[in-house]
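Structure in structure tokens, see below.
Showing just some of the chains, left in place.
Order of writing sets the chain letters: A and B. Residues in each chain are counted from 1.
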Amino acid sequence: MSASTSLRVRLPVLVLVLEVVMLALYAAFVTYDDNANAKLQNNETQPMENSLYRDYPYFADVQVMIFIGFGCLLAFFRFYGFSGMVFNFLTATFAIQWAILIQGFFQFNHDGKIHLAVINLLNAEFACAVVLISFGAVLGKTSPVQLLVMALLEIPFFAVTEWAVLKYIRINDAGGSILIHLFACYFGLGVTFMLYRPSLNDGHAKEITSYHSDILSVMGTLFLWVFWPSFNSALTFKGDDQHRAILHTFIGLSSSTITAFALSAVFNKRGKLTMADIQNVTLAGGVTVGASVDMMISPAAAYALGIMGCTACFLGYKYLTPFLARRMRIQDQCGIHNLHGLTGLISSTAGICAILLATEETYGPSMYQIFSHRAPPEGDPKLLELQQLIPGLKPGLGRTAQEQALYQLAAIFSTIAASFIGGLLTGMVMKLPVMALPSDEDCFDDELFFDMPSDFDIVEMLKTPSSLDDKGQSMSMNSKV
Amino acid sequence: MSASTSLRVRLPVLVLVLEVVMLALYAAFVTYDDNANAKLQNNETQPMENSLYRDYPYFADVQVMIFIGFGCLLAFFRFYGFSGMVFNFLTATFAIQWAILIQGFFQFNHDGKIHLAVINLLNAEFACAVVLISFGAVLGKTSPVQLLVMALLEIPFFAVTEWAVLKYIRINDAGGSILIHLFACYFGLGVTFMLYRPSLNDGHAKEITSYHSDILSVMGTLFLWVFWPSFNSALTFKGDDQHRAILHTFIGLSSSTITAFALSAVFNKRGKLTMADIQNVTLAGGVTVGASVDMMISPAAAYALGIMGCTACFLGYKYLTPFLARRMRIQDQCGIHNLHGLTGLISSTAGICAILLATEETYGPSMYQIFSHRAPPEGDPKLLELQQLIPGLKPGLGRTAQEQALYQLAAIFSTIAASFIGGLLTGMVMKLPVMALPSDEDCFDDELFFDMPSDFDIVEMLKTPSSLDDKGQSMSMNSKV
């Protein structure tokens, strides 16, 4: 058994190959963006106007979310804290460096080179978030080799979809509800569908939390909660658009948080709070405001979206996740379909409504900046008029609100389709025997992939309910070891 | 028992009512500030000059303090980690959204609307900090329902006091020593006076820490420590004022930290360090520099203030807190009177001295900007003169240093009086039977309000000293369960 999951050869070989490829590609294609290029500095250059100072603060906030927020949140299993936190570290690191290349090829290249700036890193982090969300669906059942392979395949699937949707369908999705959350969710479901483990439908002895792992996981939630406004606003226009994005995200999270506490208590037989709800459902509001986060939807609407998203997410955990596992062979370990799928759908719908309701009256001429595809096309006299009012307004496609709404719909469906198919294919690859797939009984256990500190077996002995009945024995046994 | 503390009906009903009210009020009164309003964007607007970029970094830092800093710090009890961290999350979230409305009505409304920007969120966070400080006085003895009610009532009491003091008394209090720390402290003491539990004066078996809870709590302290300069400087004038605020806060915290270590060792019979001192007393310097944080007090003075505040705080924990509990029926669980009351009083006094010593010689004309109430009134020729030197200097009240000092005194006493009375009234409401008040024996125990992971009883069994004597038994008992 242990032989087939030893990382001794698999992981180093895979990493070595990836590094050689990556190094070659970086050497061949990656150069500096003008903002990072010493040569272009001259007496016109104002150092403090470097794009770095616009982008880095948001990059740093998202870094905290990715590495510390996700890392702690995914460490909620009692015997899987090392794996949750450390596999997240490995997967995220690889995903970002890989996304810099792949997104670079599709979006950030001119004269045959990828021009690197902090904004590329920021975009790569969003691609990385996609991978980590999908990871949530298979947490506890996958080897680091499988996770690297998942990142290796998901990033290109994502980059192509993102590129196609932005270049051809042209949508408004500042908070990434469609491209990030829906894509990540259905990709993850596709993967977990392929990795279906019937025997785990009845639960696993180690599929439990501990007092400390629950606290650690809540800390992760709090880091995500605190920096989510930066996440939702990092890619909006600067100025009032970003300002609204931050306000809406904060309000949406606030209302969804207090709703989560209420629902947690009312659905609990003994009227107590459940940590799992607080760790996950509180965050639903952040996703739900995503698609319309930079629009003039009014603070009250953001508040309402938070409540709706939270309710849908909570009920999803309660009823939908078990159903998916039993009837659809979709085991969604962290319930990403509730926190990212359902909320993403509500968010996208809200975005469409916001688009249909948008008028020059509310937005003024800058409507054509936010809904850039509604701006008059090149040469249209109206464009010149608007450019008087908003300098630098780019020509658009002259779409009507209704047209834009239909394009949003198209984007939703094509994203879901593309991601689910991508997930199925990726899941197939991840099932190959060489991937060190853990056996059912070895799931949710750090011991499989880590050298454990000597207290681990004691922690285990003491904490596994099963071992309680014959504690005296198991102890004496243990002491013989 | 458990019936009377079940949250199943109480919490959801309260939250539901609050959300409906809040949603109605947001819809009716909350609109966007000009900096967040798309309509006002035109060819004069420089996106990067949006107020967002001045305020958001400080907002984000204070977010970390509120949700992660306070959350971890309040999780120091061995069996109360869930409650400390999670009730802080719930209370803070509600307090901020509620404060946006209440402060909006008093301070941020014109043409009958509250104009929302990040600066409102920042002010609401300070109101939230007030609630969380008061929370410290009753930690471990209150239900989430009581805490929501406390926030519900404390925010208006605070907003009115803040508004009255700023509008009519007009004081200098950049770091909020008077309006935040003194108010929060005496409000909390008022509440805990009403919730007096005689039986807990002899201590409670679960009123203890554990190895892990102590470490978690120190992490909270470190987050507060690191971001405190942002807290104290968030609401000062931009430029040199904010620069001084950050320098003074850092210096004050530094000197109070090393002092705390020294005092902890010297007052310990065996010459060892006590974690409780390191978790709380180290922070005293941050409060003590508050009232004069933006003034030209000199770095050495900040250093001295840190030492003084720390010493007062430490001695307070040692002698005053037990006295208050036994003689005055004031059980101050986290010793907020030491960390916020005594230090707040020293800080306010220091502020008064700084005001009396302020001269144009030290400050130059910008003295009338920092001590805005000392600026000459409208129409005074001296005002025009000064406006030549400092453009945009606002007309003041032409107060002398002595007058301003008396107004500061007035503010101190009226704030203390208002907050204590407010606390008493709030405490009365919190005692109502419907509030799910925990019984004495159920205090300091997560089990009352949470579904606990299966290792909790073992943790408890292993960790409660009392249960050690008959470990064997309690184990076999346990295994029968």
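Annotations for the structure displayed:
Going forward, a residue touches a chain if its C-beta (ideal position, glycine included) is under 8 Å from a C-beta of that chain, and two chains touch if they have at least 3 such contacts.
All values reported here derive from a predicted model rather than from experimental measurement.
Taken over the full complex in this file rather than the chains on view, the one protein sequence occurs as 3 copies, with 2 of them shown.
What we mean here is this: only the chains that are shown with their structure count from here on.
Put simply, the C-alpha centre of chain A and that of chain B have 33 angstrom between them.
Listed in rising order, the residues of chain B touching chain A in the complex are 2, 6-9, 11-12, 15-16, 18-19, 22-23, 26-27, 30-33, 35-43, 45, 47-48, 50-52, 56-57, 60, 63-64, 67-68, 71-72, 75, 81-82, 85-86, 89-90, 93-94, 96-97, 116-118, 121, 144, 212, 216, 449-456, 458-459, 462, 475-476, 478-479. Chain A meets chain B in the complex at residues 54, 57, 61, 78, 208-215, 218-219, 222-223, 225-227, 229-230, 237-244, 246-247, 250-251, 253-255, 257-259, 261-263, 265-266, 268, 270-275, 278, 282, 296, 298-300, 303-304, 307, 362-367, 369-370, 388-391, 462-463, 465, 468-472.
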